[in-house]
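The structure appears below as structure tokens.
Note that this complex is displayed minus one protein chain, with the remaining chains in position.
The block that comes next holds subunit A.
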Amino acid sequence: MARWFRLFEKKRGNRRTGSERIAGLWEAGFFASLFLLGCLGFWLVLRFLLLPEWRSGKDFLPVPCKVLETRLGTTLREGQTLYRPEVCIEYRVGERVYRLWTYDIHTVRGNGYSVDRRHAERCLNDYRVGESRTAWYDPTNPEIAVLERGFRWWTWLVLLIPFSFVVLGAGGVSYHVWRWGKSVERLAVQGKPLALSLSANPDAALFPFVPEIPSGIQQPGEHLPYRLPVLGTPSRALMGWLGAALFWNGSVLALALAVYHSGKFDWSFTLFLIPCLMIGLTLVAAFFRQWMVTTAIGQTTVEISDFPLICGQRYRVYLKQTGWLKMNWLEMLIVCEEEATFQHGTNTRRETRRIWQKTLARHEKFDIFHSVPFEIETEIEIPSGMMHSFRSPHNEVRWRLCVRGSAQDWPVFERIFPLVVLPEPSRKSDTASWPRRPVQATSMGGATSSEGTSHDNSETV
């Protein structure tokens, strides 16, 4: 039997089985409730906190009074004793004499309590029984008088609570009113263009949604015109491990010292401390391992003859690997991957698929020395008809050069060099107008050295 009212709706990203209109109404109603709640909070704070303080400071009139008695007022709220100063005064307005317990406007209104007993006692110490002081009374109701006027700082902080409700509610309602009755296409045109959130790409007008490697990190190469930046440099990983080790071990040490000084260092805390110390030692070990990997494996440099790349064209690629290693193997790949980001419940997930891969060079069983880096130059061709680089907020097609290697006594390492691939021009004459990164003059050089077997795409060693 078909359900008249759908209790559950299937949700996958932006696609829903329910009515968007009804969902929008519910959301707008929710934000309107927040707004009304904020307005009510504003009114309550103004009416019961700020306005009385403001009136006592502005409208109340001075009158001489006599202090008859002082006491520490107490009350019990939620199991906690609260305190306030209370002073009994006598004053005359016209022909009538008034006597009341007061301090400030909150005391008169039945509030003014706080957990700070010492503060209340300090306030009372300012008043001596029998002395004459000045009080301020309400001209519209002389039975109300205070000894202290002015604003309490925390009443302004209280205003932030209803203010945040009003801002959230008003923002949400305005957003829904702005969206109401508009198609997704109209909203997309009136909203922020997606391209703006990707990069400040000078070629964006020509190639929208093609990501560009920021020009600041592009350097001219020594062997070929363009040196490619590496993603996630080893030094960053090194600093990451160092930061994590320092933070964790510092926190554990501070906690242990605090507990030791408080005299509560018992067996239960020792049991708690053991796994914390184990984690700390693991982080330190990970840092030293990363440090050894970074220093021993050395820098990987990749240079290319042109940038960005165009589908259907051939390019020269140069690889230099420094370090002091006995390599089992080293290979350079060009890969094209798709990456999709999607909401799964409240989680954001990513899925990556490699759709094309080609080994440009692979060398086995050779040594790399400090003074003689490993160098190869080879050729790549981006196949005609392949998809160009593409990036939108949730979907990406990316091209990369991957250098992977395995050395004796070291884990397999991989270094990624992002590429930008443009579509092939529809007319051959367009190729000349395709964008090129400006580059400085380069010098050719560098010795090549390798031993062992190799099988390259075209030319090596």
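FYI, a residue touches a chain if its C-beta (ideal position, glycine included) is under 8 Å from a C-beta of that chain, and two chains touch if they have at least 3 such contacts; residues count from 1.
The criterion applied here is as follows: contacts and distances are computed from a predicted model.
The listed choices are "ABC transporter ATP-binding protein", "Arrestin-like N-terminal domain-containing protein", "Autoinducer 2 import system permease protein LsrD" or "SigE family RNA polymerase sigma factor"; the UniProt protein name belonging to the chain that is not shown reads "Arrestin-like N-terminal domain-containing protein". Only one of the listed residues, A:33, A:114, A:249 or A:392, touches the absent chain: A:392. Of the candidate positions A:57, A:208 or A:240, contact with the hidden chain is made by A:208. Summary of contacts with the chain left out: across A:186, A:289 or A:314, the touching residue is A:186. The residue touching the chain not shown here, chosen from A:142, A:240 or A:423, is A:423. Taking the complete complex into account, residues 13-15, 183-186, 188-189, 193-195, 206-210, 338-343, 351, 353-359, 385-388, 390, 392-397, 422-423, 426 of subunit A touch the chain not shown.
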